[in-house]
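Here's a structure for you.
Apart from one protein chain that is not included, each protein chain of the complex appears where it belongs.
Letters A, B and C mark the chains as written, and numbering starts fresh at 1 in each.
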Amino acid sequence: MTEKKRPLLDELKKGKWPSFVTEMEKSAATKPAVNTLLNLVERSFEEKRVHWKHGGIVGVRGYGGGVIGRYCDLPEEYPEVAEFHTIRVNQPSGWFYDSKAIRSLCDVWEKHGSGLTNMHGATGDAILLGTTTPHLQDCFNDLSDAGFDLGGSGSNLRTPSACCGPARCEYACFDTLDLCHHVTNKYQNELHRPMWPYKFKIKISGCPNDCTSSIARADLSIIGTWRDRIRVNQKAVAEYVDGGLPIKSAVLDYCPTKCISFDKEKKEINIDNENCTRCMHCISVMPKALRVGKEKGATLLLGGKATIVQSAFLGWVIKPFIKLDKEDGYQELHDLLEKIWEWWDENAKVRERIGELIYRKGMGEFLKATDLEPVPQMVHHPRANPYFFWYPEDFAAEKEAKEAKKEVAGSEVSE
Amino acid sequence: MTEKKRPLLDELKKGKWPSFVTEMEKSAATKPAVNTLLNLVERSFEEKRVHWKHGGIVGVRGYGGGVIGRYCDLPEEYPEVAEFHTIRVNQPSGWFYDSKAIRSLCDVWEKHGSGLTNMHGATGDAILLGTTTPHLQDCFNDLSDAGFDLGGSGSNLRTPSACCGPARCEYACFDTLDLCHHVTNKYQNELHRPMWPYKFKIKISGCPNDCTSSIARADLSIIGTWRDRIRVNQKAVAEYVDGGLPIKSAVLDYCPTKCISFDKEKKEINIDNENCTRCMHCISVMPKALRVGKEKGATLLLGGKATIVQSAFLGWVIKPFIKLDKEDGYQELHDLLEKIWEWWDENAKVRERIGELIYRKGMGEFLKATDLEPVPQMVHHPRANPYFFWYPEDFAAEKEAKEAKKEVAGSEVSE
Amino acid sequence: MANPYYAKTDIGPPNFWNMLPQVIKDNYGNWLYHEKVKPGVLKHVGETGDELYTVRVGSPRLLSIETLRWFADIADKYCDGHLRFTSRHNVEFLLADGTKVDALVDELEAAGWPVGGTGRSLKNLIHTQGWIHCHSAATDASGTVKAVMDDLYDYFKKDDLPAKLKISMACCLNMCGAVHCSDIAFVGVHRKIPKVDDYGVANGCEIPNVVASCPTGAIRPNPKAKSVTINEEKCMYCGNCYSVCPSLSIMDPENDGIAIFVGGKVSNTRKGPEFSKLVIPFIPNEPPRWDSLVVAIRNLVEIWVKNAKQGERYGEWIERIGWEKFFEVANLPFTDKHIDDFTFSVPTFRSTTQFKFTDKK
Partner (left out) sequence: MANPYYAKTDIGPPNFWNMLPQVIKDNYGNWLYHEKVKPGVLKHVGETGDELYTVRVGSPRLLSIETLRWFADIADKYCDGHLRFTSRHNVEFLLADGTKVDALVDELEAAGWPVGGTGRSLKNLIHTQGWIHCHSAATDASGTVKAVMDDLYDYFKKDDLPAKLKISMACCLNMCGAVHCSDIAFVGVHRKIPKVDDYGVANGCEIPNVVASCPTGAIRPNPKAKSVTINEEKCMYCGNCYSVCPSLSIMDPENDGIAIFVGGKVSNTRKGPEFSKLVIPFIPNEPPRWDSLVVAIRNLVEIWVKNAKQGERYGEWIERIGWEKFFEVANLPFTDKHIDDFTFSVPTFRSTTQFKFTDKK
């Protein structure tokens, strides 16, 4: 019966890539709302337009976010999806699950919702796709009982996410999963109760490959790095070469700083680590031969966001190196984060992301407010215009320096 | 006597570089005003401040520009320089003079001014430095009789300038001197009678070396280029190599597109001209072996200016290639220039340079107004944001295309 | 009240540690290197010599609980119950025992779940809600993605592209997929200014917020109607005002569609992160299979496969040949729309005579 009525969606059951229509039909078998949803989407396909309205505010007790309200604009015709809210469930760090956790999520969602999910949302949450207002609290209760909590939505901290890091990757420069778990737990209040000018996203990648795309997608990017030297196993290098790796064209030529040289005789490479910018390329091409350094930590970048309003920003370096100490609960990071939030909260306009605020106010002000030291690593290059500010403290420092000099000069004379 | 009174300036008579103080003293010998000027400048050196006031409007009959009024802020103490205006004399193309022309300028300036000059001003004029209002018209009369005219100042076309080009340089891709002379003469009215939103500067360089720094300093840069191939004399290449030129490190490695290869056996180079961006580097290093192509013309860039107000802009490509035909009086260039001026004049705010106007209005509007075709050579890369405009004509074109398709489709059916 | 019970709040997510298989716990932070076993299968080797196999499965992201439960079953069968999802929404099965890999792959493939997407392959297509759930969508997400992935399926299954290929989509300019740094990105776009429903604005929206929301200052208060007016010349259809105020509807089935951007990336590898750049300003919505979109993307992929050097991602290839050559090779028109006219436009203008001639331009 349903088949007949949805010729357009049926087209999307064809083809080799797993079909979302097929997934929906699986749910539709037990969930009438999903059948209705399919019909509604079919109509969207016919009319080339969406049939959802702006969401109203719905939620669960004690929280200001975690649920996205959604209403159909044709409630009479499609009553089963007149309300079709989503619930954002905070994923475990690195999206690691076991079958038990998966099943418990499924059970809750079978009971309270459409049975459709997004594994995962673009921010990282496990998205439970479609339920009604009366179910929200119960669903949350059951989730909580099963050990799950909600993620962020609205003007708050959004659900942090992290790459698999030390669990599955030899490049990880710190414990991405632990940090993600720690930050998420420490800032539960910021996550659940919107009270900021706008959203704030944190993404955590264990090395410069940035497998969570944090520089593009997070207000704060935490990206692993090291400050000593790449560890080289010369025997393994020779094996790659013997195995046919064209080392010049595949490695040396792509090194952005051209800081690797190769000794053809010895089949050894030599890395000028002082000039290496830790781009990962050589390591990624020869993972058996090269390893990230030993003195590890992370680079912090701030300001990344998508295109609305000022156009997209990529996060920029605000701290070239920070040690991420599990032992002291990542205190340095937390202190900084709280200073950043405080300044942002005090100064931002409604719906102004941190990057936009810094653009408006200037990095100088931001650095002062957060006690960060200006370093050249923060910029591609220094300013090209001569439009810089002088503050009373600059003149005071100047005067002091001058007087110090005078004193020295004076004492010389009196000798 | 004077010596005693100017200990600071006296310091600047020392050292090996020719001294402007010495030059001023030469004039001071016959010109009391220059002696006074020296005293005034000595005072500036003592006080670390300028002693000139904002200029009033002074000039010569029939012109709105060409003279910069200048008044001393201590007229009682320094009466001889109470007024000290400069006259901008339009230099000959390429700053070529003969001794007769030099002497005639000197004679006029001996009669009417301080005897001090700037050869030349930063825009390119011969600057006669310092005279009084009553002398202005007479000075101009004598200049005119000697075959000289004034340059630009104020909100008008500024004095165009050109590199030595075909007169002294093998790289010149068109006749810079003739074009400069031609443009200057054609637009005498625009040069002499301010009537625009702001200044407009033209600089002309015969090749991409851009020896007039036009991209940084001119609203319109005209820079020679070619669109065929670099001419190679392989024998001369071999001679350079035999002479010890490290061709790889000195030439190949610096080629920005890496489009040169070198045959060690034959001592020949091979240039992939399709990928050459005509940067001049290889030619400059081996001028005896390489020559610019034969199909010559110029690239036009627009929008260059110094830092005030919006920050400095470098001129950008608005026409990748234009043939500059002496025969038809550079008609294509003039047509374009006039369209540019018209649009600018109609749309700009007071003191808004053409580059700033384009920034404010968008290149799209500018291109339409001037009938220039958008081409990728105009940008380093296409836009990264999705904020582009659609115009009624876009939809009209789309509709037309669709209908054309339908017709074809229709006719197919009717067959 | 129907519901007297309120659950504990702020418990945070489940602890990941409890989700990890033993081999990971044993080698946590001590992995030595990894190898590609075959497309879709990775082997990580620990300092202890322990091995961990990962089998990556392509996912449409929109999954029913039926499927999730089946994945759980598979995980139980082959992986002691362990699985994860990737940052691009693929499913990964994690096993210590390499001998089970082939059987696992076979069972997944037999059920229609493609194993692949590792190494120099096409990755899963990051995307957003579209017509299935969001009020803001200018195009559908799941439908376009399915059509494109069906067409490019083979590239997901093989590991022989010049480099990784990351395609992403977002259904409106909010860009929830954060697609702006992808090798190829397609984005739902509007082309007409919002329709102002004065009554709705007056009664449902905060005028100052609405005015402030517009990136180009196109919105002015209209005090008479207690509403706003939109300046047609300044509006570039971003829809941000609609995000703030539902009564400024920007949807327009006739004129909504898709724009394509290319050449972005995020990794700091070789070249730092880069935005994707506009190449095709508009492709109409053509449900159910968006044929024009599919063809356009295939062409974009194929010219790269054909012309890039080994190791060059999309943008690195273009950087080497130059954008003017790219437009020539891609045989795409270059229009006023391609030239930036927003805040940071000037630095994108070519301020040098260095360029390549194309078609005698």
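Assume a contact is a pair of C-beta atoms (placed from the backbone, for glycine too) under 8 Å apart; a residue touches a chain by one contact, two chains touch by 3 or more.
Bear in mind the structure is a predicted one, so any value in this text is a computation, not a measurement.
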Next item on the list: Just list which of the chains on display the missing one touches.
Entry: A, B, C
Next item on the list: Quick one: say which of C:Gly98, C:Gly112, C:Gly204 or C:Pro347 touches the chain that got left out.
Entry: C:Pro347
Notebook entry, point to check: If the hidden chain were put back, which of B:Met280, B:Leu333, B:Ile354 or B:Leu367 would touch it?
Noted result: B:Met280
Next item on the list: Name every residue on chain B in touch with the hidden partner chain.
Entry: 8-9, 11-12, 14-21, 23-24, 26-27, 37, 41, 44-55, 61-63, 70, 84, 86, 90-103, 105-106, 109-110, 115-120, 122, 124, 129-130, 134, 137-138, 140-145, 147-149, 161, 163-164, 166-170, 172, 175, 177, 180-181, 184-185, 188-189, 192, 208-217, 223, 249-250, 254-256, 278-281, 284, 287-288, 291, 306-312, 314, 349-351
Notebook entry, point to check: So that we can see where the missing chain sits, which residues of chain A does it touch?
Noted result: 208, 210, 215, 223, 225, 227, 256, 274-279, 299, 301, 303-304, 313-317, 320-321, 355, 359, 361-364, 367-368, 374-390, 395
Note to self: Applying the definition given at the start, please give the residues of chain C touching the unseen chain.
What the structure shows: 268, 272-273, 343-344, 346-347, 351-354
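Here is the rule we use: only the chains that are shown with their structure count from here on.
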Next item on the list: Write down the pair of chains with the top C-beta contact pair count.
Entry: A-C
Next item on the list: Average the CA atoms of each chain to get its centre, and name the chain whose centre is farthest from that of chain C.
Entry: B
Notebook entry, point to check: For chain A and chain C, what's the span in angstrom between their mean Cα positions?
Noted result: 14
Check: For chain A, what residues touch not just one other chain but two or more?
Finding: 307, 311-312
Item checked: Two or more partner chains touched - positions in chain C -> 173, 180, 215, 238, 264, 275, 342
